Each structure stands twice: as C-alpha cells, then as structure tokens.
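With one protein chain held back, the other chains of the complex are shown just where they sit.
Residue numbering begins at 1 within each chain, and the chains themselves are lettered A and B in the order written.
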Amino acid sequence: MDAFLVALLNGLVYGLLVFMVSAGLTLVFGMMGVLNFAHASFYMLGAYAAFLSGRYVGFWGGLVVATLAVGLVGLFSERLLLRKVRSFGHTQELLLTYGLFFMIEEVVKLLFGPTPVAYRVPDELRFTAFTIGNSQFPFFRLLMGATALVMFFGTFAALRFTRIGLIVRAAVERPQMVSALGHNVPIVFSGLFAVGSALAGLAGAVAGMYYPTSPAMAHELGSIVFVVVVIGGLGSLNGALAASLLIGVMTSFAVGIESTFGDLFRALGLSGLALPGLEAVQFSSIAGVLPYALMLFVLLWRPAGFAGNRA
Amino acid sequence: MTAPASGQGPVLVLENVAKRFGPIEVLAGINLQLNRGEKRALIGPNGAGKSTLFNLVSGRFAPSSGVIRLGERRIDGMPAHQLNRMGLSRSFQITQVFGGMSLYENIYMAVMSRYGKRWSFLRTGRVWRDIAEQTRELIAYAQLTSLADRQASTLAYSEQRALEICMTVATGPDLILLDEPTSGMSRAEAANMVAFIGRMTQGRTLLMVEHDMDVVFGLADTISVLSQGQILATGTPAAIRDDTRVQDAYLGGNVH
Partner (left out) sequence: MPPQEQSPRSSARVTVVRILPIALVLGALIGLPRFADMAFLNAMVMVCIAALYAMGYNLLWGQAGLISFGHATYFAFGASCTIMTMAAIEGGSSFPTPLLPLAGGAASFLMGLVAGWFATIRTGVYFAMITVAITELVRAIVQRWDSMFGGEAGITSIRMAWGPIGFQKLLDVYYFTLAWTIIGILLLWFLQRSPLGTVIRGIREQEERVRFLGYDTHALKTLVFAISAGVSGMAGGLLAFTNESTNVALYEGAYSTTVLINTVIGGAGVFLGPVVGATLTTLFGYYVANLTYYWLLYMGLLFMVIVVYAPRGISGLGVDAVRRLRSGAPVRWDLLGRFALGWLVVTIGAIMTIELIGAVVQPSYGALARSSGVAWPPVRVFWVSWSPASPLTLGGIALLFGLGAVLLRDTAGTASRNVSTLADAIAGKPGPGV
C-alpha cells in the first residue's frame, strides 16, 4: 500500500511536470496552428540556464533567471524567426521550429558538451518532506509537484479571469474571429509564445536537478509531450492535463512491475511463441513504451483525442 | 454517359434523422424520400442545416440518430468513399477542385474511380483507353474541351464550378447532391449554370441546396423547405410558393 501511494505520488508529480511543458505547446498550437518543435528545447534550456545562473544567484534565483531567460529566448524566436516564415504556411513554420530544435541542441553541445552537467538538488533541499509507512518522499519532488500545481492554477486563472486570457481562449477557438474584432492577435500570440516558453523553462529548471541535465533532455521529453498533445486534443488544457497525469501514473506504476514478457506469454498460454530473447525482457524496462502505446490506442478509439473536436 | 440503373422504389430515404453538435441540435427528426429521376431542391434560411443534411447523406459525418437508406441499403455512418462507389456523388459549397492539375486530369481521376482503377501502378490494358475516351467524351458533353489542358487553378470561378459539377457527375452516380451550385455567381452565370446542370444531370436523381429561387424553379420538380432543423413542407414549386407557412418562415422574411 505504501509503495502504491509513493508510486502514485511519483506518477502525479511526473505527470504535472509533463503538463507544465505541454500546456504552452498546446495553447500556442491552438491559437496559431503552430506546432513548436523547439518547445521541449526550451525545457532543456531552462535546466541549463538554472544550472549556469545558480552558481551566482543561488538555487532559487536560478529558477527565476531560467524562467525569464527562456521566456526571452521564446519571444525572440517568435518575433525574429517564426514571423519571417509565417506567410509560407504551417509547413515552413514546422520546419523552422524543427531547425531551432536541432540548433539549440547543437549549441548546447558546443557550450556544455554532449554529456550531462552537474546540476543537482542543492544540499539544503535534500531532506524528506514526509514518509508514508517506511517510504520517504523527498522534498524536491514535492517542490516539482508544487511548482507544477501553482503553474496550473495560475494559467487557469489567467485564462479564465483576465482580459488577455479571454482573448487567448477566444483565439484558440476561432482565430479569425478575434482579429476581426480588432484585437492585436500577433502581439497576444508573441506574449503567449513567450509565456509558454518561460513555463517550459521553469519546468526544465526544476526537473533538471532531478533528471539528468543533458542535451538529450529535449528529445526525451519532447516526444512524450507530443503524445500528450495528440491524445489530449487540440488546444485543450484539460485534455493535456488528463493525458499528462495518465501518462505519469501509468509509467510510474509500470516501473514497479517485475514480471517479464515470458510471464505474460505463459499467462496467456503462449509459451510456445518463442520470440528470441523477448521472454527475458522485463516490463519495467520498457515502461517508456507505454505513452506511445497509449497514443496508438487513443488514435484507434478517438482519433481526435480526449477533448478534441477539431481535426 | 450510362443511364442510371433502373429499379423500383425510392432512391434515398431518411427516417427520423437527427444531428447534434454538442448541445446544439442542428437537425431534429428529418423524414425525406426521393424517387428515381426526381429533381428535388432543398431550401431554407441560412443556418437551417441544409449543408449538415448533405454531410450526413454523403458520409462526411454520421447522424446522431435515425436511418438513411440508399436504395435498399442502410448507409448512415458509412464512409464517403463507399457511398460514392454505391452511386452517390456530391459537390461542395466551397469549390474543391485539384488546382495543380489540368481540367482533364481532374475529370480523369473521377472516371478512373468509376472504372474501379483506384490502385493502379500500371496503365496497361483496354480499360485505360476507355477511361481516356470517357473522360474526353464527358468533357466534350460539358462543352469544356477548349479548357481541357488548362490548370484548374487558372480557371475562372464559374469554370471551376462547372468543373466541380462535371467531376461530381463523372463517377457515374445514380444520385447527385449539389450544394449551392450557383453561389457567388452573377445572374447571367447562374442562368448558364442552370442549363449546364440540367444537361449534366439528365435522367438522374438530383438533390440540391440552392438559395437562388430562379435556379430552384428552373431545375427542381419538387421542393422541400428546411427550417430550424425540420422539414416544414414538401411539394411542387407552385405549391411551395403558395404555402403560407413557408412564406412566413422563409420567403416572406428574408429571401437571401
């Protein structure tokens, strides 16, 4: 039971983290139809920015610097690059953000090398927040979860109760209508892009101290985030939240399963089906496969995603 | 042009067909029957649900409830490509032609499908001669031969509309659905279009949505009026013109 609770909490924290990155992506996507391939790169940049600035301004300062710096990078990417290819259509935008994704990874490799850097949980934060039975739940995990929760409610409130939030929501629903009403969609969009990037940066800054901070971060989380957007549905925060949490919890539990494929085949009475070597593979070692398998399943069951009504 | 397969009974039947988008009920219990060779116009104010009805019949969406039959077979929820193979073809309110191809290629693709050549890597055998010949004949019949080599995106709007209808007919359907075939045209162009559609749909069953009453009275032998998701009345043009309910709901109020 304790192990169950801990796995559940871990899963929720990871899910919220994924959601922090997905939220910006799905809103930007919903508003302008731009799929930002580099979004997860901003997440990676956040970790590096916090690592770098943390030496001078301390851990908490590093979080702030990372958030702001990545927000600025996002803003400049949108205004200086993305805008240039807008008139060529979504394909060119997609290629541009893909190029950005590639470039950011290479630049980070140039500056910091291809291997992980030593961005760790600071010692003063290495304590146990609470224990369940005899399982300990570390503080920084709690911090990750809390950051994501604050961000979630903040985003939600901003969208719900502010004028700009109203415009964004309207723009996600009906982009042409809003500009017809005289709102400056390009500026709102730049702002949204910057805020989305900043949130990804913050997510990276908190996640980077627990997960390895390396150039591969962007790629690893990026594909999970895509899964979230595909199964969550276009421009839907609720869909993204549901998908993120589901993936987080599923992955977290799968890691704890000790059975192998061989056990499964025997249970199904298929032990004759000797796929070479697959029998010895543990489920836990392919927990990473689950999000993608889930995506394929959702595609079959509801092609437009949990909350999607637009194709 | 092949004559439509003869048979008894209605070509299209809708029984209690309803469609909801989320909480909004766009169509509520539509009953409709179309007999072989009939030319029916569907009229109604903007937003009445005419396009939605077309989308249900042609397989773009599935109805929320109700039954649709094409001849003997139930077709509600069937994918569009299967419906086309069963002899139902439609045009679109917003022109959908292949702009990057010649007019000839546009029609050719439709004729290929009619001959069941939907997967062909090779162009060998008699059937390809027939397809080319059919394509040329159809283009000639539509009096578009002089435009055959033009890229579709360079055609004038009314020419693109004509191409759209020609493609719709080229798959050899028994039942043709036309969604606002003259929308966006001048009066003179619309009048030409009436003659064109009359010629292209000769001997076939036709269901069309149209706003322009001249077009409706020029082409249809029966009219159904759709208002607020329901069929208000069905009858001959004269009868519809004299129907007071229709006048209240539609003609009297805002004729487009």
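To be clear about the criterion, a contact is a pair of C-beta atoms (placed from the backbone, for glycine too) under 8 Å apart; a residue touches a chain by one contact, two chains touch by 3 or more.
These numbers come from a predicted model, not from an experiment.
Asker: Kindly name the visible chains that come into contact with the excluded chain.
Answerer: The chain that is not shown is in contact with A, B.
Asker: Looking at the whole complex, which of A:Phe76, A:Tyr98 or A:Phe156 touches the chain that is not displayed?
Answerer: That would be A:Tyr98, which touches the missing chain.
Asker: Of the residues listed, B:Asn16, B:Gln96, B:Thr145 or B:Ser186, which one is in contact with the missing chain?
Answerer: Of all options in B:Asn16, B:Gln96, B:Thr145 or B:Ser186, contact with the hidden chain holds for B:Gln96.
Asker: Using the touch definition from the top, which of A:Leu12, A:Val229 or A:Val249 touches the missing chain?
Answerer: Spelled out, the listed residue whose C-beta touches the missing chain is A:Val229.
Asker: So that we can see where the missing chain sits, which residues of chain B does it touch?
Answerer: Residues of chain B in touch with the missing chain: 58, 60, 79-81, 84-85, 89-90, 92, 96-102, 105, 108-110, 112-114, 117-123, 149, 167, 171.
Asker: Where does chain A touch the missing chain, residue by residue?
Answerer: 29, 33, 35, 37, 81, 84-85, 87-92, 94-96, 98-100, 102-103, 106-107, 110-112, 219, 222-223, 226-227, 229-230, 275-278, 281, 285-286, 288-289, 291-293, 295-296, 299-300, 303, 311
The working rule: only the chains that are shown with their structure count from here on.
Asker: Could you state the distance in Å from the CA-based centre of chain A to that of chain B?
Answerer: 47
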